[in-house]
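Submitted below is the structure of interest, expressed as structure tokens.
As you look at this complex, bear in mind that one protein chain is not there, while each of the others sits in place.
A and B are the chain letters, set down in written order, and residue numbers restart from 1 in every chain.
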Amino acid sequence: MEHILEVNDLTMHYTVKEGEVMAVDDVSFALGRGEALGLVGESGCGKTSVAMSLIRLLADNAEIQKGSIVLDGVDLVPLVEEEMRTHRWADISMVFQGAMNAWNPVYKVGDQIWEAMQTHFPLMTESEARERIAELFRLVGLNPAMMDRYPHEFSGGMRQRAIIAMALSCNPKVIIADEPTTALDVIVQDQILKELKKIQQELGMSIIYISHDVAVIAEVSDRIGVMYAGKLVELGPTDEVFPRPRHPYAYLLLASTPSVKGPRRKLAPLEGEPPNLLHPPAGCRFHPRCPFATEVCATDEPPYTEVDEGHIVACWNWEQVPELGRLEA
Amino acid sequence: MTDRTIDTKVEQPLVKVENLKRLFPVQRGLFRKATNFIHAVDDVSFSIPAGESLGLVGESGCGKTTTGRILTRLDQPTDGAIYLRDGQEMLNIADIDKDGMKRFRRRVQMIFQDPYESMNPRRTIFDTIAEPLQVQGIGRLPEREERVAELLELVGLTPAPTFMFRYPHELSGGQRQRVAIARALVIDPTFVVADEPTSMLDVSIRISIMDLMLNLANEFGVSYLYITHDLAVARYMCDRIAVMYLGKIVELAETEELLGNPQHPYTRALLSAVPVPDPSYVRPPVEIKGGITKAIDPPPVCRFVDRCPWATDYCRNNEAPPLEEKSSGHFVACHLVEKVS
Partner (left out) sequence: MTTDLHQSTEEMLAESLWKVRLKLAWRSFRKGWASFVENRIGLLGLGIIALYGLMALAHPILLDTVWDPRVYDPIIGYDAPATIKTIVPDGQVTDPETQVSLLEARLINPILKVGETLEIREQPASPSRKHLLGTDPLGRDVLSQLMFSTRAAFLLGVVASLVTVFIATTVGSVSAFFGGLIDTFFMRLADLILLVPFLPLLIVLSALFQFGLLHLALMIGILGGFGGTAIILKSQALSISVKPFIDAARIAGGGKMHLIFRHIIPNVLPLSFLYMMFSVTDAISIEATLSFLGLLNIDMSWGIMIYQASVQGYLLSGTKYWWLLMPAGLSVTLLAGSFFLVGRAMDEIINPRLRKR
């Protein structure tokens, strides 16, 4: 598969008073054209930090230490802000976590989208813009008439749809959806995920889904990357990783996800708490919580092993991890 | 409406709720009297046998929390009755006096959703857990200390002395929720309302909290009313599940029966919308559109009628269907689901 985006050894730290928060550490992955990649991991493991590095919208105290982000042949890391601006939104755009609650309540939704578009289409007239917004609204399943309404007249699902419309406004090649359905009810979540999938296929976009919910990722993505404490610990095709995760964390995460389908199984709890990224554990960052840990895990960082074609894992003892199997439908 | 004392199947229920109703006025300017009402909970009846747990499931705003708050007497119902077993009799909790209230507080406890806001930031973990003992004058100080230490061990915060005199902000979300569980169980209640106790926790921690709650329930014979919006969680935690839609229970059955054989069109939609953590599983399409609204002075017909894929003119023109036992132990509120038994 041809790659639209290649991320190599991306490392990003936040500097805080107490030291360095190692939020993204040596993360590498590639995204094919038209592919959907899912990133899962628990709160604070660095999912949003990866996304923000990709579109280079970093907090003041954040710095990309090393690595490259090659988007359609262009490395984004060395670009200055001016150059980056021509790529952001037009080539790579993002649905921000929690953005649906960030609409300005005193302006109409359509006007807010137009304002965001103006930086990229300064020559667009108002009627052209309205037409474009109407088109986007139809794309995400909103009534175009809604563009003249205020945010409080939108339900949660509609607000999120409008956010997606805004992210699509410049026809990006890659779109990052950071927790696109987290605060929504399941039925609305289902509608929005379906909508996103449809749009992705229609427009031939590539998409990176970010979620803490493995069930959502199972449904929407072709490949899945599991993050733990700033590290990408496993990456592989969704169809392979789910029945046979190789990393102990991925295994426990999947085994501890309750489901409405399949046998009512005992779930495996994950003991302990995720580490503080200011002082992550030495060796494998998962070793204090890992039931498979051996001596080497506490001292040496596990290298990436390709266990199958396109299925890599960072664990010393990946062979010990049992098969999880499928949920019988 | 009169004699709809359902769940007669449940012999010796611990909690019995009859035709519970709670209206909230919609604010209408400063001086005008409210003329519109949100029907947050409307004619809800169920009972919970001792030692069993009931899951209350539904979308945001359907009245789950309101029901839980009424059951713990944080809120008063507009109408309806709640009975709590007291020895051989069922006690109407609306009738209890001050002394009775004290006993009620010993027997009914609650675990809240937000582990960050449900603890006073200026009180230590010891104060928080010992609070029910303290305000009810149970035990002397050294005994309380011992009891709190015992509970901390029980909920897995070990060694207990290292946690006793910390402040809530010195604990993680999961640890706080363990403290909340300890606080709820410190006076040996028989009935605990748990309002989404894991929804704000990290995924990796949820199962250990749920397991803890299950183990303690088994050990001490506690029944839960387990409120959640997540059917998968309800399946893990509960013996029976009640599905709520806009203030009404639309379906109630044993967990596996409800999930394997959903009858109400809303339950079916809800169930098929839940993502499954298996990429090879293909979900059936969700048949309903639109989103949940608010039940502001709803017409007396079935509340689901606008979104229902099956709705007929009969549904649109007749009074809302009652929650009826359609097959053994399986209650559904729908005109179109036939009674089989």
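Remarks
The rule is short, and it goes like this: a residue touches a chain if its C-beta (ideal position, glycine included) is under 8 Å from a C-beta of that chain, and two chains touch if they have at least 3 such contacts.
Bear in mind the structure is a predicted one, so any value in this text is a computation, not a measurement.
The omitted chain makes contact with just one of the residues B:Asn120, B:Asn215 or B:Asn261: B:Asn120. Considering the full assembly, B:Thr72 is the residue among B:Thr72, B:Thr198, B:Thr228 or B:Thr255 that touches the omitted chain. The residue touching the chain not shown here, chosen from B:Gln136, B:Asn261 or B:Thr293, is B:Gln136. The residue from B:Phe46, B:Phe112, B:Tyr266 or B:Phe331 that touches the chain not shown here is B:Phe112.
The omitted chain makes contact with chain B at the following residues, 69, 72, 74, 101-102, 105-106, 108-110, 112-114, 117-124, 131-132, 135-136, 141, 145, 159, 161-166, 170, 180, 183.
Convention: only the chains that are shown with their structure count from here on.
The touching residues of chain A, when paired with chain B in their complex, are 42-43, 155-157, 185-191, 193, 212-216, 218-219, 238-239, 242-243, 252-254, 256-262, 264, 267-271, 273-274, 326-327, 329. Chain B makes touch with chain A in their complex at residues 59-60, 172, 174-175, 202-208, 210-211, 229-233, 235-236, 256, 259, 269-271, 273-283, 286, 288-289, 291-292.
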